[in-house]
Each structure stands twice: as structure tokens, then as C-alpha cells.
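A single protein chain has been omitted; all remaining protein chains appear in their positions.
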Amino acid sequence: MSSPPPLSLHPDRLLPVDPTVRDIARRLYEAVEGLPIISPHGHVDARMLLDDVPFADPATLFVTPDHYVTRLLHASGVSLGALGVGRTQLSEDDARQIWRLLCSHWPVYRGTPVRFWLESELAQIFGVQVRPSARTADDIYDTVAAKLEQPEFRPRALFDRFGISVLATTDDPCDDLSAHAALAADESFRGRVIPTFRPDRYLEPASKGWADLVDRLGKVADVDTGTYAGWAAAMENRRQYFIRHGAVSADHSHQDARTDPLEPAEAERIYAAARAGDVTAAEGDALRRHMVLEMARMSCDDGLVMTLHPAVRRGHHGPTLEEFGPDTGHDIPVPVEFTDALRPLLERFGTHPNLHLVPFTVDETVFSSEIAPLAGFYPSVYVGAPWWFLDAPDAVRRFRAAVTETAGFARTSGFIDDTRAFCSIPARHDMSRRLDSGFIAQLVAEHRLDLDEALDTAVDLVAQRPVEAFKL
Amino acid sequence: MSSPPPLSLHPDRLLPVDPTVRDIARRLYEAVEGLPIISPHGHVDARMLLDDVPFADPATLFVTPDHYVTRLLHASGVSLGALGVGRTQLSEDDARQIWRLLCSHWPVYRGTPVRFWLESELAQIFGVQVRPSARTADDIYDTVAAKLEQPEFRPRALFDRFGISVLATTDDPCDDLSAHAALAADESFRGRVIPTFRPDRYLEPASKGWADLVDRLGKVADVDTGTYAGWAAAMENRRQYFIRHGAVSADHSHQDARTDPLEPAEAERIYAAARAGDVTAAEGDALRRHMVLEMARMSCDDGLVMTLHPAVRRGHHGPTLEEFGPDTGHDIPVPVEFTDALRPLLERFGTHPNLHLVPFTVDETVFSSEIAPLAGFYPSVYVGAPWWFLDAPDAVRRFRAAVTETAGFARTSGFIDDTRAFCSIPARHDMSRRLDSGFIAQLVAEHRLDLDEALDTAVDLVAQRPVEAFKL
Partner (left out) sequence: MSSPPPLSLHPDRLLPVDPTVRDIARRLYEAVEGLPIISPHGHVDARMLLDDVPFADPATLFVTPDHYVTRLLHASGVSLGALGVGRTQLSEDDARQIWRLLCSHWPVYRGTPVRFWLESELAQIFGVQVRPSARTADDIYDTVAAKLEQPEFRPRALFDRFGISVLATTDDPCDDLSAHAALAADESFRGRVIPTFRPDRYLEPASKGWADLVDRLGKVADVDTGTYAGWAAAMENRRQYFIRHGAVSADHSHQDARTDPLEPAEAERIYAAARAGDVTAAEGDALRRHMVLEMARMSCDDGLVMTLHPAVRRGHHGPTLEEFGPDTGHDIPVPVEFTDALRPLLERFGTHPNLHLVPFTVDETVFSSEIAPLAGFYPSVYVGAPWWFLDAPDAVRRFRAAVTETAGFARTSGFIDDTRAFCSIPARHDMSRRLDSGFIAQLVAEHRLDLDEALDTAVDLVAQRPVEAFKL
């Protein structure tokens, strides 16, 4: 029986193929390859770093909680149940079985960024040298599992090894941020781990459970949230709390990006109706849009960067949502519109010196027609990096090609990894650096940019854009 | 006078230009070039193969019935009348004159896939060696016409020569499929020619003539279609009839892709109103969407693959529609939406093991944002190949780049030619094989895929994807 195919990472992977362009791209990539990782938006749990408990097993680390990975297995006929989705602890047998499912379905990831990330993680972090397959699954499992028991594979050690200089988490406004506080107070951990204010659920007055949420918000903030004004005061209070714990941004993900204001009395009226559970979906949307506008006003006051991740139909498949919960692979994008949606916000605050507004989209049609023109005029608007389904080689190239000619490089946010898969962070940033190096190299090869400018731009995208856009 | 420019097909046509990528692409293409043609969706007439009558003349074969070809001539100022559109028989003078119009307008096809197809057909099937032009028109006409009289240029001989292993036609639910039956019973013909159930017209209750159609449906199915329940029963009956004659799929082309259910009583009410000719356009749409959902339910019951070709404004230019009939070049795409439109269907049947749903689009904006994410979760959803205006080199490359990173290769349908131009079938499949070879080769050259995987994928796209997606 022949050896299984090797898993080897080519040093030029994702760089342009043309020899002239590749040579330039290599020079650019060399300049950024080793720079510290700045991660201003993601979903890693601060407590993981605080507790520094070893990762449980390869399946829990790579498969079960990561909807990027489970999605395509599900589409290929593997049930989410068989992948352990929704379970927090797996027996070794289950974990090994899940791992085999991943490895035996390896071909379904061909051409996807998941493949790139997983390969990078397996090879670079865990030293795996064979391609995953049914045949190699157990060996790889054993290799990774053995490593996970070693101290240098615990979260803090990896945090250092990854070269992460800033890591932002995503947190509920009512979170006491005790993990962040403890981590900041822990002299044995020198990393910068900061919370992000994510108030979405408190801005959806027509959603089930909203009234209870704002009750709780009121208690935590010690502010009466019985009125809209109280809601706003409680939000201001919690934002301050987050700022004191290091937060630099507030993130919003709603069905649309609208920011239409309501008359104060109408806002109060809908708010009261929603508290009483007597609100229509349209009223809920109207108040939410007003609330988003209010959050922009707060950003002008307190300086938190405002990020928007709109227009995804969450939990598209009801039965799966019910059985396995949210974030299980069936959030599907819908068209988005920014030009008119953001106009009320930008008319009011678009030139305010304190506002940084970073719109993200999974509907790439707006990159050239809406987001780049907005960021190409408003000093407050930064183009969000390609996100989720678009955080992938060809999509990133389309993004740069669509955005740069109108907004340049300077008006972009820098890369965000947006991941809950801790070990994928270096691979994701590496992918971004390779792709940007390739894009910029193409400009040089077409004589649209000189090499010294290209080098300066490549470094700026990694080291300065996120610092500026996210006020780090 | 100098010789006219030659018509010669370069062996590397449509392959990537970069030498590294081209070398890889050649190896992939060599592996798929000669594989049998699987054509699971198209518009060839089964009777043509049954009767095996010689093709009439070059104009009838290449121009008159093919709106891909006549479209650009019309845009260039040639009237459809002058092209014989709508006529089934042409005099030799007319045929030659039409052929001259095509040849003398050859430059208008530069950069289009029509040019590629016609060149391939003329050179590879008919041995034409000069470029079409006013000057060469008569010579080419004579060459082709002479060939058409030979037995090896009759439909069955070409079917064999083309290496077609499966050919699906498109058929009305009331069709008795006698041509299919006769062809299947004909021991001198070994090809597999299968019908496709295409019930569109029976799902448009607000359209003129609908009541007569469902009357006829009832008669053919021997079911009383006086009620909605009867309509559904008649549909089930005819689907079974089609399945017995080899059908594997049912195709739907409506203005949108919505699948909203109606209450049973409301469905019956609108149905009755429509039977009485007293229905609004909005009611007609509502019932049609309910009917599409019903067809998905039937697909779960009887296993017919469900394909969708939505969002084309048919017969955009009324005067031309009136004079020359449908399919005369002025069907124009409108925006499509799948995420919300298909949600009722997918909530109910999206994980049903019998359902295969293949959405096609001519609005390419939904490839990355809607279709790929849907196919990347639902095991029932296969990404339809680029179709109609998008069945072209650059569009196919955009398709693969937009879809693969989210859905991989495994969730795609394989190529469909969707053509009524029989002789273009090999050229269309060849184009697809060349383009996919080039796309996959690029992944190899960027070190995103190993060569053995690339070869496996290239063969899989041609030989296995359509077999799986269309249950062949």
C-alpha cells in the first residue's frame, strides 16, 4: 500500500502565479508575514484565555463548534447530530468518530478557505504531515490529541506563539466582563484582550424575550429601563463600563442597515408598547432603526467605533435552529442597501470627528457602488474587510478590485478574522496578508504603483489600518 | 485576391494563458475531453432522433430557430423576418440568403460564446476551414449543405459521434411521450433520451388560456381538475407517467422563485376563481407560488429532481412576440432573490432525503450571497450551472470563483447545455470542460489544491456531478 499523500504547505500558496507578479508579491509578503496579529473583531471567549485549560480533543477544537466546518459536512449528508453540534463535551469515541467524518469528507472542502485554514492549522500548529482522509484520520487524531496534552498547546501559549497583539472578544452588554478584568489583572498574561459591546438583542423590540432583556439591562446598569430614555441611559452606562474594561467598538448585526429617526414621542410610544408585548414587526423595525441611530449618537459622545454586520437571515432552517440552536450553518445572506439606509445617520454624524463607522457586507454588490463611494467621501466611514462567506481568496481579490479604485487603501478597515476558532486566527490573517500582497503586487506589475509605495501599503494594511479604524 | 482567413481551432483555446497554469490545465482537460456527454437539461426534440430525418439546410440548422444566434443579428439591424424566424421551411434561396446574413455579420459575434460554438460546429463537425464572411458565405453553405445529405450527418449518427450518453428533452405534462417510447423501443438506437416534466404553464392561473390547459390536463390524466386538489392529483399522475418514461426531473421557470404556502381553502378559492377567469395577477402569483411548493412536496414523494430557472421577463418586446412568437431573443433577466423565496420550501423539505433542488440564475449577484450558502448547508440543494447569458467563458469563471469558496465543487450540478441547437451540444460541453480545467488548474498553480485532487475533481465534475444531482 502506497503512502498517503503528504500535507505540505507551499511557501507561495495564494500568491499570484505569474512569475513577475509572484516575485513582487513575495517581497511584499516577506515584509508583513511576521508582523503581530491585530484582531479587532472576533468571537473567542476571554475565559478560555483566563482559565488556560487545555483544549479537549481534535473534534471539539476543529469541528463541533465551527459552523464554517460543519456546514459543508451537513450539506454532504452528515447530520449535525453526528457531528456533536450543540454538545459541549464529547467522549473520546465520539470525538474520534467526528474526526473521521471530517477527514473522510475532506474532498468537499476543495477550493474553500476552510481547507486552507484547516491545512494551515494542522501543519503549522500541530505538525501534521499527511493529507486528511478516511485512511489517515486516526493517525492525525492521535497526533493532534497528543499535542493538546502538552503545555505549549494550551491557549495562552498559543496566544503568544500566534503573535497576537490585540484580541477583541464579542460580549453582551450585561456581561460583567470579569474574565477580561481578571485577565487584565493577571500579571502572568501580557496579551491585550478587549471586550466588544454587542447590543443587538436589546435593539429588537419585536423579538421574543426582549422585555426581559431590557429589564435585566436596567438592573445591571442600575437605570430604570421602563422608558426609551431609560433604555438609552442604560446603554450609555454599559458602554462606559465596557470602555473602562478596554472596549473600543460596538457591533451591530440586524436585518437591514437602516437608521431612520423617530419622533421622540413615537419612540417612547413604541417602546412602551413593546414592553407590554404589544408591538408589530414593523414597529419593532422602526424602533430598532431609531435605536441604531441613537447608538451612532452615543459613538460620537463616547468614541466607541461602530461596526455594522447587516443583512443575514439567521436560522434559515427552523427545524435545525430548534434542535441545534443558532450559529449552526444556515444563516443565509439577503440583499443589503447602505446608501439610503445610512443617510439619516451620516447626515447627522458623518463628519463628526469622533465617529468611526465600519460597514461590513456579505452582499458584495455594494462594495463598488455604495460602500466605497461612502468611504470615499465621509471621513467617518471605513470599508469593512470581506467577511464570513467573503473571507476567501477569490472574494478578497474581488473586494480589493471593487473597493480600491474608489476608496483607495487608506479608507479600509484592515483585516478582521471574526472567528470563534482560536487556532484558525493565524491562518486567517496569513491568508489576508498573502492576498493583499498579491493584489498590490499586481498594481506594481501593471505600473500603477511603485515598489516602495507597495511595500509601504502592504505594511500599512496590516499594522496601521486596524489601529486607525478601531482606535487601538 | 488573397485567401480568406482560415478557421482553425487552436488546441489550447479557452485555457489559461500563463504557461504554468496552461500546462496543468492541459493535463486536466486531457482527462475529461473524451468523456461521454451527459445532458440532463435541454431542448432538443426527441422526434428528431426518432425520425432521423436529415437536417434541412445550414440556415435551418444554425440560424433560424436559435435565438442565441438571431439576437445579435437583430440588434445589428437585420429583421427577424429576413432571418426566417418563425418559419419551419425555407426555400434554398432563402436559406442561402439567411446564411449570407450570418456570415457577413460575423464580426458582431466577436467575444461571444456563440462565435465559439459556431466555429467549433463548423470546423469539427463539418470540416469548414475558412472564417465566415460575406466572401466565404456561399462556399461554406455549399460545404455544409453537401455534408447534410450524407448519412453520417443525420441526427442519430451525430448523436453517436457526439458521444452523448444521456440526453434529456423538455416536455409538456400532457405530452404522450410517444417519441420517447418509440425511441426506447427502437433496438437500432441505443442512446438514452429521457423526457423532462415542464409544467410551467399549468402553474400560472392568471395567464390567458390557463383554464383550457388544466381542462386538457384533467383529460389526459383522467382526473377531474375542477378543484385544486384535482389539479394536484393530475400533476402527480402525469409525473408518474413521465417517470415511467424515464424522466428524472421537473423544471420550473417563473418570474420569481417564491414558494409561499396558502391555506388550503384559499388555494381552492383562487383556483376556482381562476377557472372562472376571475383572478387578479396577484392572486395568480400567490397560487403559483403555492403550486411550486406543492411540486416540491411531490418531488419528495416521487423523487423527481426539481430545477428552477426563474426571473426572466419573457417576450420583453411585445410587437416581436406577437409577430414571431416566444423564444425570439428578447427574454431579459430581472433581479432574483432565493434566500427568502425558497425558505418556505426549504423549511419543509430542505433536509428531505428525496429532494434534489437545483436553482439556476441569470442574475449572477446571488451566486456568492445566496445560492452557494444555501447549497453549502442544505443537502437537497445543488448549485445550477451558469445558464443562458452566463453560459460563456468569463461568466463561467466568475461563477466558479463566486460559488466554490462557499459550496465547494461537490455541491454543484455539473454542466447543462440547455440548448435546442443539437449540433452545439459537443461545443458547449467542450467549452465547459475547458473552463473548469482552467479554473481548477489555477487552484493548483496557487497551491490551493494538489494535482491528484485536481484530476479527480475535473473528472468528477463531468462524470459524477450530473449523475448525482440529476439522479441519473
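The chains carry the letters A and B, assigned in the order they are written, with residues numbered from 1 in each.
By definition in this document, a contact is a pair of C-beta atoms (placed from the backbone, for glycine too) under 8 Å apart; a residue touches a chain by one contact, two chains touch by 3 or more.
Predicted, not measured: the structure shown is a model, and the values here were computed from it.
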Out of B:393, B:426 or B:466, which touches the unshown chain?
B:393
Could you tell which one of A:29, A:162, A:378 or A:470 touches the chain left off the display?
A:378
Looking at the full complex, which residue from A:312, A:445 or A:469 touches the chain that isn't shown here?
A:445
Residues from chain A at the interface with the omitted partner, ascending
18, 20-21, 337, 339-340, 343, 346-347, 350-351, 365, 368-370, 372-379, 381, 401-402, 404-411, 442-443, 445-450, 452-453, 456-457
In terms of residues, what is the contact footprint of the unshown chain on chain B?
5, 9-10, 12-18, 71-72, 74-77, 107-113, 115-116, 131, 313, 316-320, 329-335, 362-365, 389-390, 392-395, 398
